[in-house]
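A single protein chain has been omitted from the complex, and every remaining protein chain is retained in its original position.
Showing chain A:
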Amino acid sequence: MKIILYIIQKEFKQIFRNKAMLPLIFVLPLIQLIILSNAATFEIKNIKFSFVDYDHSSFSRELIDKFKASTYFNIVDSFSSEKIASSEMLKGNVDVILEIPQYFERDLLKDKKTSLAVIINAIDGAAAGVENVYINQIIQNFNKNVSANLLQPNNKQYLPKSIVSIPSFWYNKTLNYKTFMVPGILVLLVTMITLFLSGMNIVREKEIGTLEQINVTPVKKYQFIIGKLFPFWVLGLLLLTIGLIIAKLLFNIPIVGSILLLYTYTSVYILVILGIGLFISNFTDTQQQAMFIAWFFVVIFILMSGLFTPIESMPQWAQYLTEFNPIKYFVEIIRMVMLKGSSFTDIAPLFIKTIVYAIIMNGLAVWSYKKTT
């Protein structure tokens, strides 16, 4: 025990002695938490809207006014022809072109129907889908008004049956994105810091040659490993604490559930990450290799964690793969506990998997550590 304490002391000293590292460990992640949480939104607004009005009628102007009044669209310009509008879209200056054909008003009054062309830049398919919904809603409303104004009042008996849907948004009434993203980004930062630091730490001793020296000392391997990894475990929890404070004070993120549960889970979770870090260290010879491997997994873990894009939408095989993704578990749990107040029994299945993961990873790490040295 005493030996472990000495090693821990030494490791802490080493971390804190390197003045360049401290801001990188604490300041950089937290600045990112503060800044980048504002960037992550799928809300589609400020759509660059343009129109080509071949009709110049009171109806066409009225319709365009509806778009002007909408908060989603920024009217960029009106163009005299579709061709000019298209070339502006090619340059990236407009996202949506509404083309009102000639005789729009005349046809609507005479034939009781008419059509419109809507051209949408669909490189971001999901955004294009949303834009299409917005546009259709505006046109439909306009349409309803028109028919209500023009219809004879004696048609009332033909009132259509209608189903009204009442949406209610639980746990996040205002659909605030930051509520969703801040906890997730905090998870990423805790994970990245602990993984990168632990992954590089032991391989560094290998690269410099000091690991051999330690191996000939009476320090036992398990003492050495615990002593090495403990400081990073503390750093991870410290980072979580500061992050939670920022989330609460700066972003006003609700913390509905039990903080204790969150910390209990996090302390197990960091063990998984440290196990992975140690495992990577064992299989690499240089810090460069360790870093590449850590980076490889982190990018995959991040993008397949359900943090930015939904896991349910992934193909089945990819969903199975996410079972091995620790970040997925943590992201899910921190959101459940913080925002919904899920209890231990709610998260138990995920918690147990994390514990098993921690045991397997650390088991493998210790086993491979013995093997290679």
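Methods note: a residue touches a chain if its C-beta (ideal position, glycine included) is under 8 Å from a C-beta of that chain, and two chains touch if they have at least 3 such contacts; residues count from 1.
Everything that follows uses one rule, which is that contacts and distances are computed from a predicted model.
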Chain not displayed: protein name in its UniProt record ("SPFH domain / Band 7 family protein", "2-oxoisovalerate dehydrogenase subunit beta", "Multidrug ABC transporter permease" or "Extracellular solute-binding protein"): "Multidrug ABC transporter permease"
Hidden partner chain, touching residue among A:I119, A:L211, A:L237 or A:I255: A:I119
Which residue of A:V268, A:M291 or A:L364 touches the chain not shown here: A:M291
Contact residue for the chain not shown (choose from A:L5, A:M21 or A:I352): A:M21
Positions on chain A contacted by the hidden chain, ascending: 18, 20-21, 24-25, 28-29, 32, 35-36, 38-48, 86, 89-92, 108, 112-130, 132-133, 135-136, 139, 142-143, 146-147, 150-151, 158-173, 175-177, 179-180, 185, 188-189, 192-193, 196-197, 200, 204, 284-289, 291-296, 298-300, 302-304, 308-310, 312-315, 318, 321, 332, 335-336, 339-343, 346-347
